[in-house]
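A protein chain is absent from this complex, but the other protein chains hold their places.
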Amino acid sequence: MSEFFAMGGYGLYVWGSYGVTALVIVAEIVWVVQRRKVLLKRLARMSRLTKG
Amino acid sequence: MAFAGINWFKYSSPATFYPLAGKMMPWFAGLAAVLTVIGLYMSFFVAPTDYKQGEAYRIMFIHVPAAWMSMFIYVVMAVYAAMGLIFNTRLSAMMASSLAPTGALFTFLALWTGALWGKPMWGTWWVWDARLTTELILLFLYIGFMSLEAAIDDPRRATRASGLLAIVGVVNVPIIYFSVEWWNTLHQGASISLDKAPSMATIMLASMLVMTLAFWMYTIAMVLYRVRCEILERERHSEWVVALMEERK
Amino acid sequence: MLEAVDLAAVRGDRRLFAGLGFSLLEGELLHVHGVNGSGKTTLLRMLCGLVVPEEGRILWEGKDIRSEREAYLRNLVYLGHLGALKGDLTGVENLRITETLAGEAVTEDQAMAALQDVGLHGHEDLPVRVLSQGQRRRVALARLALSQAGLWILDEPFTALDKASVAALRARLENHLKQGGMVILTTHQEIDIDTALVKQVALG
Partner (left out) sequence: MKRDLILAVRRMSDVLTTLFFFIIVVSLFPLGIGPEVEILRMIAPGVVWVAAILASMLALGRLFEGDYRDGTLEQMLLAPQPLSVLVLGKVLAHWAVSGLPLVLMAPLLGLQFGMTAEGLGVLLVSLVLGTPAISLIGAVGAALTLGVRGGGVLVSLLVLPLYIPVLIFGAGAVEASVTGLGAEAHLSLLGAILALALCFAPWATAAALRISLD
């Protein structure tokens, strides 16, 4: 398996780019989900406010 | 993605589009995940090692799709922005602003993977290749779009102003590409630009297409998710959002 | 004849007003009431075509003002809170420029006469920035004497005016209405023009 990671000596570059790609995509997903959670909390609070 | 704009038209009111987006989003996300796995498998195990570049060329399998997506998303953004301005439909404008972050992300990825691929091939992190430079300028356009939208408080004006910027931008992208191409050949002569990569074995092309499709599905899923946030934010005063909030509690 | 059909406006994400409709005939004055921030200025700007209505349409002689843009604007004078005057230019120059912009070029002495008419003797050729707030208001209002436009849309025209100018302006409005002109204005003071011709719209 190790030669797979070595990538014929270019391991750093190949995994560098794939790794960052995966990282960035996961980051974007987390960021959006986070944004939605905050938004829902705020809206829920506001609707209680207006009703209360 | 662009054809999606047409038949969404009858769902153009945010209230009806919101639940629809909610149902479709998981499908696209699932599809994206499946395609990514297939794409990765193909690009790592199926595609042969390249005789000249060894394994380094495998970066191409994300670099090229990312570059295509960054251009494609910008065009789709401009189309939605134009629709938002002409038909004054709020939903298309929201689609445009939801597309921007993902588009900027792909542009960044294209640049990052381009640099990482350039290092083994030409020994330098950055090469003033026509396409890479255009990609960099495209990143500035994305950043300009998002910062303009963030700077204006009134949401209605923000979407319309950034929409107009997207349209002006999309008209300029080919001009910029042409002028950079001209400038590049003038100074350096034709350096090995990225798309003259080793003659594409069909396998390589196939895996690249699969990866592109995966990115495409991912984009749609991400945008649908973000547009739902955008809708909630923009329509928070309308009754249907308040009603929705009641159910959730 | 100006007609508004269930107009709606949103500012930020607050809905200012909705379903607002009225029609204004020759010789009538529309007085727009409403507390500050209730969208009076937005409504006025919408009627000028500056603001795109969220819903509803505005018709001039039966046709939408956005399709008949030039014909409608040729017949419209809008005076907003800002005086639309260039500080470095003199009163006369300002008047002549706004009139040429509105498509009705005026001569030097016509402008002078208009300025004297609003009681600005001797101030005609001073750069506007040296004039007081009240005087600047009167330079802006002097435009009404020159303009042949039928529809006047005035935002708080009476502010910063002294007694005499208020009376002069009221007389000018009545005169304009008698000649079949139309006026839409907002003001907090009471306007005692014969109420037969006055219509009210309340916002907020």
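Lettered A, B and C in written order, each chain numbered from 1.
As a convention for this text, a contact is a pair of C-beta atoms (placed from the backbone, for glycine too) under 8 Å apart; a residue touches a chain by one contact, two chains touch by 3 or more.
Here the structure is a predicted model, which means the values were calculated and not measured.
Participant: So which of the visible chains would the left-out chain be touching?
Facilitator: The chain that is not shown is in contact with B, C.
Participant: Of the listed residues C:L101, C:V130 or C:A171, which contacts the missing chain in the full complex?
Facilitator: C:L101
Participant: Which of these touches the unseen chain: C:A4, C:L24, C:L43 or C:L73?
Facilitator: Considering all chains, including the one not shown, the answer is C:L73.
Participant: Which listed residue, B:A15, B:A33, B:I152 or B:V242, touches the chain dropped from view?
Facilitator: Of all options in B:A15, B:A33, B:I152 or B:V242, contact with the hidden chain holds for B:I152.
Participant: Just to verify: which one of B:M25, B:L141, B:V210 or B:V241 makes contact with the chain not shown?
Facilitator: B:L141
Participant: Touch as defined at the start, partner being the missing chain; which of B:L31, B:V75, B:L165 or B:V242 qualifies?
Facilitator: Result: among the candidates, B:L165 touches the missing chain.
Participant: For chain C, enumerate the residues touching the unshown chain of the complex.
Facilitator: 48-52, 69-71, 73-74, 76, 78, 80-89, 93, 97-98, 101-103
Participant: Take the complete complex as the reference. Which residues in chain B touch the chain that isn't displayed?
Facilitator: 85, 137, 140-141, 143-144, 147-148, 151-152, 156-157, 160-161, 164-165, 167-169, 171-172, 175-176, 178-180, 182-183, 186
Here, only the chains that are shown with their structure count from here on.
Participant: How many Å are there between the centre of chain B and the centre of chain C, using C-alpha atoms for each centre?
Facilitator: 48
Participant: For chain A and chain B, what's the span in angstrom between their mean Cα positions?
Facilitator: About 16 Å separates the centre of chain A from that of chain B.
Participant: In their complex, what parts of chain A are in touch with chain B?
Facilitator: Those in contact with chain B are residues 4, 7-11, 13-14, 16-18, 20-21, 24-25, 28-29, 32-33, 35-36, 39-40, 43-44, 46-48, 50.
Participant: Using the touch definition up top, name the residues of chain C that touch chain B in the complex.
Facilitator: Interface residues on chain C, with respect to chain B: 10-15, 52.
Participant: Could you pull out which chain B residues touch chain A in their complex?
Facilitator: 44, 49, 54-56, 58-59, 62-63, 66, 101-102, 105, 108-109, 112-113, 116-117, 119-120, 218, 222, 225-226, 228-229, 232-233, 236, 241-242, 245-246, 248-249
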